[in-house]
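The next block holds one structure in the form of structure tokens; read it before the comments.
The complex appears here minus one protein chain, its other protein chains still in place.
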Amino acid sequence: MKILMTGFEPFGGETMNPAYEALKLLPENIAGAKIIRLQVPTAFSRCAPAVEEALLACRPDAVICVGQAGGRTCVTVERVAINLADAGLPDNLGAQPVDEPIRADGPAAYFSTLPVRAIVKNIREHGIPCQLSCSAGTYVCNCLMYELLHRSALFYPHIRAGFLHVPFAQEQAVDKPGGTPSASLATIARALELAAEAVVKAPRDDLQEKKGLIC
Amino acid sequence: MKILMTGFEPFGGETMNPAYEALKLLPENIAGAKIIRLQVPTAFSRCAPAVEEALLACRPDAVICVGQAGGRTCVTVERVAINLADAGLPDNLGAQPVDEPIRADGPAAYFSTLPVRAIVKNIREHGIPCQLSCSAGTYVCNCLMYELLHRSALFYPHIRAGFLHVPFAQEQAVDKPGGTPSASLATIARALELAAEAVVKAPRDDLQEKKGLIC
Amino acid sequence: MKILMTGFEPFGGETMNPAYEALKLLPENIAGAKIIRLQVPTAFSRCAPAVEEALLACRPDAVICVGQAGGRTCVTVERVAINLADAGLPDNLGAQPVDEPIRADGPAAYFSTLPVRAIVKNIREHGIPCQLSCSAGTYVCNCLMYELLHRSALFYPHIRAGFLHVPFAQEQAVDKPGGTPSASLATIARALELAAEAVVKAPRDDLQEKKGLIC
Partner (left out) sequence: MKILMTGFEPFGGETMNPAYEALKLLPENIAGAKIIRLQVPTAFSRCAPAVEEALLACRPDAVICVGQAGGRTCVTVERVAINLADAGLPDNLGAQPVDEPIRADGPAAYFSTLPVRAIVKNIREHGIPCQLSCSAGTYVCNCLMYELLHRSALFYPHIRAGFLHVPFAQEQAVDKPGGTPSASLATIARALELAAEAVVKAPRDDLQEKKGLIC
């Protein structure tokens, strides 16, 4: 089994992105699955093509995209991506869409095809806080999640795909206002490892699919 | 023009619901539109039928549903409802679905057909904080919003419909832990009045529709 | 009975200070006591002299100073002022002390001589959230509270004195990041009125004094 795990470039004035920094700490093999890492441009127009290129080159069984959600207190597993691009700040190529559909002909949303509950359960059982989330925002993270699920729905139905958000790393929070939550890169990396492990171990025909709901 | 405005019954151990209490403070006429108020059961199985019954009886031009989002600091205008029922606590009839689709044959999500930006703008221009939100949660609020948008998409395409969340009323926060945000019912009512005003004044063929995006 | 109530000038880039704006909404007479309002410079060197001048001119029975605590969710009643000036931003005269004692020869702290529990109780019984606080910070608010209690301890022992902090007004929060808490000026003014009422009604020889603790 192969799992493609992606993390974004730093954005919004940060000098690091905890998503990709944590991925660098992961072992090359998790629960028997080969882990392939990819850094993705933080740009609406470039993120999905970069991931699709890796899909074609690596032919993974699952894709776990990871992004920074500054202000959240723990790792969160996204349930759903929506067809909306609305950027509070320009992306790394200067694009700043306002209330635009990601795909004019696409559905309003896609649910994650990762075993989101099993991921949350596995991370929590190892003592690390983790929550389900119903919003990946409307910035590049949501855009990548939507595009990935759109393409996998149409062309790669056998690939399980989804998105996790991680808090600021401690190094980023040091100079931010008191009260800004963060986590150590060691903790974030461990949570991502446990997420990959849950994906390896979760049977494909799990509860959600039986119910006709992909979440 | 007629606007149907709905608020839920109290739930989760509360003795009041700020959504409906604030609606009771509204004038019967806002910017020339007649306001019709409806209290809705906080129950997955009953909320949408109650609203549909009122739709048939009143034939409104717009429906603004309102719910309590304890923990939020200000009135928020929901952009999207998702096809997912996942209840952290039982509803008022004892139902507590876990990861169930609201409609097994429904799309993953619907965007609000209210002029969400115009509502936020009008409330803020009158000195009251207001934000767009990308998640109405997965409890009865989201269920009602999804069902309402589903039915209006299929059967009442001329009706603009959507959902606003309001914070706890001050009276509710008094005995909650320090730091629990709240707002006065007077403020909440004023925000809802300004929301209705924005709906009256927003042209139907607004920016969002031109872009092919209903949000 | 006469109560002097003070509020600061706007500071830190704000165009209004909710403390003084709320005081302007108060009646001239509360529970039989005459209310005297005073706007105080937001300046370490000027705040206490301004209040002392009013003390001498008005000879009040109690002094309730009020300041803005942006980020707090409700009105808080300060228990204690500490002998420390440490400014995160310059005051309105450009002074920015770092870790300096307010009075090199003063004690480490003074407890409020207002009936702090009775104030909290009265405000909460009228449906408005209110909390005790153990820190008035280290900016001009704490400085004024310390200086006022220092002077009243030495020279005006019959005057009850203390400090309340209020949240941002809604008008201030409109353009701040989502999640910034605020309250309506009507709510803040009502809470300050109830605070004054509690001061009028609380007997001087209350529980705290019997215990030998002035808080």
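For reference, chains read A, B and C in written order, and residue numbers begin at 1 within each chain.
Assume a contact is a pair of C-beta atoms (placed from the backbone, for glycine too) under 8 Å apart; a residue touches a chain by one contact, two chains touch by 3 or more.
Keep in mind that this is a model prediction, so the values were computed, not measured.
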Check your understanding: Which of the chains on display does the removed chain touch in the whole complex?
Key -> A, C
Practice item. Check the options C:56, C:89, C:104 or C:154 and report the residue that touches the missing chain. Key: C:104
**Study point:** Contact residue for the chain not shown (choose from A:12, A:90, A:107 or A:181)
**Key:** A:181
Check your understanding: With respect to the chain omitted from the figure, which of C:18, C:137 or C:181 is a touching residue?
Key -> C:137
Study note, to complete from the structure: Touch rule applied to chain A and the missing chain gives residues 73-74, 124, 127-131, 170-171, 173-176, 178-184, 186-187
Study note, to complete from the structure: Touch rule applied to chain C and the missing chain gives residues 79-80, 82-84, 99-101, 104, 107-111, 117, 133-135, 137-138, 207-208, 211-213, 215
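Convention: only the chains that are shown with their structure count from here on.
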Practice item. Specify the contact topology among the chains shown, as one of line, ring, star, complete or other. Key: line
Check your understanding: Between chain B and chain C, what is the separation of their C-alpha centroids in Å?
Key -> 38
Revision key, fill the gap. For the pair chain A and chain B, the C-alpha centroid-to-centroid distance in angstrom is 29
Revision key, fill the gap. Chain-centre distance (mean CA atoms) for chain A and chain C, in whole Å, is 47
**Study point:** Shared interface positions of chain B, touching two or more other chains
**Key:** none
